[in-house]
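Only a single protein chain was left out; the remaining protein chains are all shown in position.
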Amino acid sequence: MNFVYLSIVVLIALGLYAVLTKKNLIKIVIGISIIESAVNLFLVVLGYVEGGVAPIYTLAPSEKMVLPTPQALTLTSIVIGVAVTALMLALAVNYFNKYGSLDVRSRRLMK
Amino acid sequence: MVFGIETGVGTWNAIIFAVAFFIVSIVVYILSRLLFSGAHKEGEQAKPFLSGNEEVTKQHVAASNLYWGFTRALKSYYDVVIPAHTGIINDYIGWFVIVLAIVLILVEVF
Amino acid sequence: MKSKIVQTVANIVIPFIVVFGVYLVIHGHLTPGGGFQGGAVIASGFALLLISFGIPATKRKLVETKLSALEAFGLILFITFAFLGLGNSFFYNFLANSGLIFGDPVPHGINLGNLNTAGTLPLMSIAVGLEVLAGLSIILLVFSRGERE
Partner (left out) sequence: MMFPHTSVLIIAIPLLTAFITPVVGKVIRPLRNVIIFLSLLLTFGLVISLAWDVYSFGHVVYTFGAENPGITLPSGYSLPIRVIFNIDGMSVFMALMIAIVSLVAFVYSIDFLKKERQDKMDKYYTLLLLMCVGMYGMVFTGDLFNLFVFFEILSIASSALVAFRTSGEASEAGFKYIVISSIAALFILFAIGIFYSQYNALNIAAIAANLNFGVLDKLALSLLLVGLAMKAGTIPMHMWVPDAYGESPAPITLMLLIATQASLYALFRISFSLFGLHANLALLGWILIIFGLLSMFVGVTLAIPQKDIKRLMAYHSISQTGYMLLGVGVGLAVLNDPTAFSNYGFKAMEGGIFHMINYILYKGLLFLTAGAIFYRLKTKNLDEMGGLAHRMPFTTLFFIIGALAIAGIPPFNGFASKLLIYESVYAFNPFLSVIAMLVSVLTLASFVKVFQSAFMGPDINKSVKEVPIWMLVGMGILTLLIVLFSLFPGLVVDTIIKPAVIALAERQAYISAVLGGVL
């Protein structure tokens, strides 16, 4: 189990590294997606029961089910993530069309 | 209390303020009429004295020309703060991470 | 990009993708899946269409205005079911165990699963499925504008 939490921390660090240092808008979006995956992984792991089955009535042979709530949370978070990523990419496309570059340093605000 | 609020030390009442303001304005107006009735209305003496420069009336003072003295006086402060506003998104998140680290240490220690 | 092999394979695979997506949507209350997942699977079928047949051919089949009408319809359907529960509370499952459509009581123990259960949940996941498939297809079409032919 600890291995999973370690990988969550590593993934968040990787994502933050991308957001903090990469100058390409698409790479920043990728960094955010990595953080999001890490957080989703964290939520799913919370509900994990060793040897448990999917929390569905028809398939339940025993009392051992994984918790359904974290899965619902993760699903919601994934749906929101799709919308956010799509919006970020759309804005990046527009940025590229108007500025001719995907580099964050070609900004025109706050100079 | 409909009009006023208690501030803990005193009270604030906008209506009383407005009435007092009105009365004081009338007094000042009457005094000015009495005191300045002998002042010159036209001629050289009525004009403002602009350090001996020609009086300019048709010129607009634009925004950039205002408060240069203030920004000059605080130059060492502005030289630090304004370059910190890079406009690069990485730096925005960088500040978030820095503040998060500081607050985390504060909260965990105390 | 327009290779014959890809087009032939796409022709065979796309119906299966769409059917699988529909299955995910309407079995959302019995098996893993549901509105979002099924809608996303169907939209991925449309993405395959976009890649294999090119943008102009796809745009003749998938019209953006119709898709956005479908999206609005799905959303309105979803919120209507939520409103219909207002007799008790918002989102109240008024169809469950009522004997009407999707109104059978849920059988206990291990069983094959009865599709006709769970009340408003399957209806809502159908609404969500419509919305997601339309929304994601619109996103795909919008992003394909940047593609050079």
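Per-chain numbering from 1; labels A, B and C assigned in written order.
Throughout what follows, a residue touches a chain if its C-beta (ideal position, glycine included) is under 8 Å from a C-beta of that chain, and two chains touch if they have at least 3 such contacts.
What you see is a predicted model, and the numbers here were worked out from it, not measured in a lab.
Participant: Where does the absent chain touch, in terms of which shown chains it meets?
Facilitator: Among the chains that are shown, those touched by the missing chain are A, B, C.
Participant: Which of these touches the unseen chain: C:V18, C:L62, C:L75 or C:V142?
Facilitator: Result: among the candidates, C:L75 touches the missing chain.
Participant: Touching residues of chain C against the unshown chain: what are they?
Facilitator: Residues 65, 68-69, 72, 75-76, 79, 82-83, 85-86, 88-93 of chain C touch the chain absent from view.
Participant: Tell me, which residues in chain B touch the chain that this view leaves out?
Facilitator: Residues of chain B in contact with the hidden chain: 1-10, 12-15, 17-18, 21, 57-64, 66-67, 70-71, 74, 77-78, 81-82, 84-85, 87, 89, 91-93, 95-96, 98-100, 103-104, 106-108, 110.
Participant: Can you list where chain A touches the absent chain?
Facilitator: Touching the missing chain: residues 12, 19, 25, 28, 32, 35-36, 39, 42-43, 46, 69-70, 73, 76-77, 80, 83-84, 87-88, 91-92, 94-95, 97-99, 107-110.
The rule is simple: only the chains that are shown with their structure count from here on.
Participant: Between chain A and chain B, what distance separates the C-alpha centroids? Give it in angstrom.
Facilitator: Here chain A and chain B have centroids separated by 46 Å.
Participant: Measuring from the mean C-alpha position of chain B to the mean C-alpha position of chain C, what distance in angstrom results?
Facilitator: Computed from C-alpha means, the inter-chain centre distance equals 58 Å.
Participant: Could you put a whole-Å number on the gap between the CA centroids of chain A and chain C?
Facilitator: Each chain reduced to its C-alpha mean, chain A and chain C end up 23 Å apart.
Participant: On chain B, where are the residues touching two or more other chains?
Facilitator: Expected reply: no residues.
Participant: So which stretches of chain A touch two or more other chains?
Facilitator: Answer for chain A, listing residues that touch two or more other chains: there are none.
Participant: In their complex, what parts of chain A are in touch with chain B?
Facilitator: Per the stated touch rule, the residues are 16, 19-23, 28, 104-105, 107, 109-111.
Participant: Touching residues of chain C toward chain A in the complex: what are they?
Facilitator: Residue positions touching the partner: 30-32, 34, 36, 40, 106, 108, 110-113, 136, 139, 142-143, 146.
Participant: Mind pulling up the chain A residues that touch chain C in the complex?
Facilitator: Residues of chain A touching chain C: 54, 56-61, 75, 78-79, 82, 86, 89-90, 93, 97.
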